[in-house]
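First comes the structure, then the notes that go with it.
As you look at this complex, bear in mind that one protein chain is not there, while each of the others sits in place.
Here is chain A:
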């Protein structure tokens, strides 16, 4: 069977679905060619598809604009195209991103973010134009956005764009690119995040999502860049990991090794180390905050002194219409930051399940304070371990520490921080009254009347709960600021993965399956008898479960012959659990589950298609009651229900994917 005829790998299928869903058929056709054939030149794509060159180019432009496809650098001929799987998958998160940004920076920022997501990478000037169209340009700007404008340079773009030739923005096939300026929230009610915290938002004032002035827009963009949610776009971000590796390795060889291919192990190690360093540097450079010409008060709290350029307070405000130097800057959403925010949300959810909502809220506050300084969930290019260099780098960056006092200052006054604690602890702190025999306070304490010191100490109690949990959500660092803590994300991420695997098994096989997995994880490879001993059960009760989990790929088996003739009777039959394998299997299954959900949505839509096209007619929209029969309205409502249910499930599966894939690099061994 030829390669093209093989069953499509699940992720490719999923991403093709997503691309088709969001960017239409043309883009999806080109995308699926790349997905099936891998890295291709333009000519090869043309050969493998029934599209003509023009169509393929249009399709590619859409994909490039949205960063769904890498391409090799411009200097090497011919140019190769390759799918960016992570970014393609991220399409499913569009709604979630808006929600995450809204929780943190308010609705206006969420609005900007939505537009950035829709447009792909964007020049700031174009974004400004979208919000505040100048009279002469506006028609041109919005109409160009559809397919016909693809590949054409903007008039105002100048020759100075940092990115390559065919990648002008504003191409979204069939979709209305005109940014939603107000009101419209891309996220539906299906997000499962916590309650929106007004207190968490940066803007205390009334926040209705309407951006009033250009300056405000710039301010929002700048804040998003500073916090690492948005990064500047550079050519190098289009290089696939392989191309980037080749380029940087070559650079290392040229500069550090005098152009000689490394031969000895020492040279190779140096080459490897320096290449990684170059990768890190390049990636960190993407996050550099560009110099913004207009500045209000300097905002040093969130700038990252080592990584980012500090911004000096410059001149005041210029008039709204005039062009600013940063207009030419091309910006895009930073996908790594999205994962960080999702990690925060999931950790908070987990804590809420284990320790209650008050503790969870305090944890959320801690995590969000750290978020500004956390660029990514894990280091993709870690420094290779050098022999004899243990314990030297125990130093924790003070930016990754948070104190109980900081939390006490930030925490909302409406939160009843006494909830979820032992009454004795409260009495110990407030020194008012005592605890009666039924564990009731003799003198009730209103948490809003507590002094800052008492508040800090109560919050410290909550944080202690967090640190005592077997997951060790926080780790004690020092006594500064009453108590100072850091969060060992590495370990917690592993624990999160484990929790999800256990959840899955628990749903399928009940507590017994979970117990088996835990026993195997603790003890390593076990034969039947040892398994029984660890679980204190008889073998008969266990065999069925072991068998089922093995078939599902969550438990591994091994047969070790004891005699030369490998008789089954004389062999050791071991079972064990490999977290990495279980994780990959579950991830793969989840992708497949997501594909099935998308297929079901498609199927459900097909069933009501005639009705939908009727309901979308311009004379019917808004007058549904008048033109549609009762049966049709019911069917429409049912379809919406079904769609919502399926989408919600899709987003929840995405949460699982984030846990399994984005929070931690590959796990080594058990």
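We take it that contacts are C-beta pairs under 8 Å (C-beta built on N, C-alpha and C of every residue); 3 or more make two chains touch, one makes a residue touch a chain; residues count from 1.
Going forward, contacts and distances are computed from a predicted model.
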Among "AP-1 complex subunit gamma", "DNA replication complex GINS protein SLD5", "DNA-directed RNA polymeras-like protein III subunit Rpc34" or "Rab proteins geranylgeranyltransferase", UniProt-listed name of the chain not shown: "DNA-directed RNA polymeras-like protein III subunit Rpc34"
Which of A:73, A:133 or A:593 contacts the chain that the document leaves out: A:593
Hidden-chain contact residue, picked from the options A:57, A:518 or A:614: A:518
Touching residue (missing chain; options A:258, A:385 or A:470): A:470
On chain A, residues whose C-beta touches the chain left out of the figure: 13, 195, 206, 208, 352-357, 413-414, 416, 418-426, 428, 438-441, 444-446, 448, 461, 465, 468-470, 500, 503-504, 506-508, 511, 514-515, 518-519, 522, 529, 532-538, 586, 589-590, 592-593, 595-597, 599-600, 603-604, 607, 638, 642, 645-646, 649-656
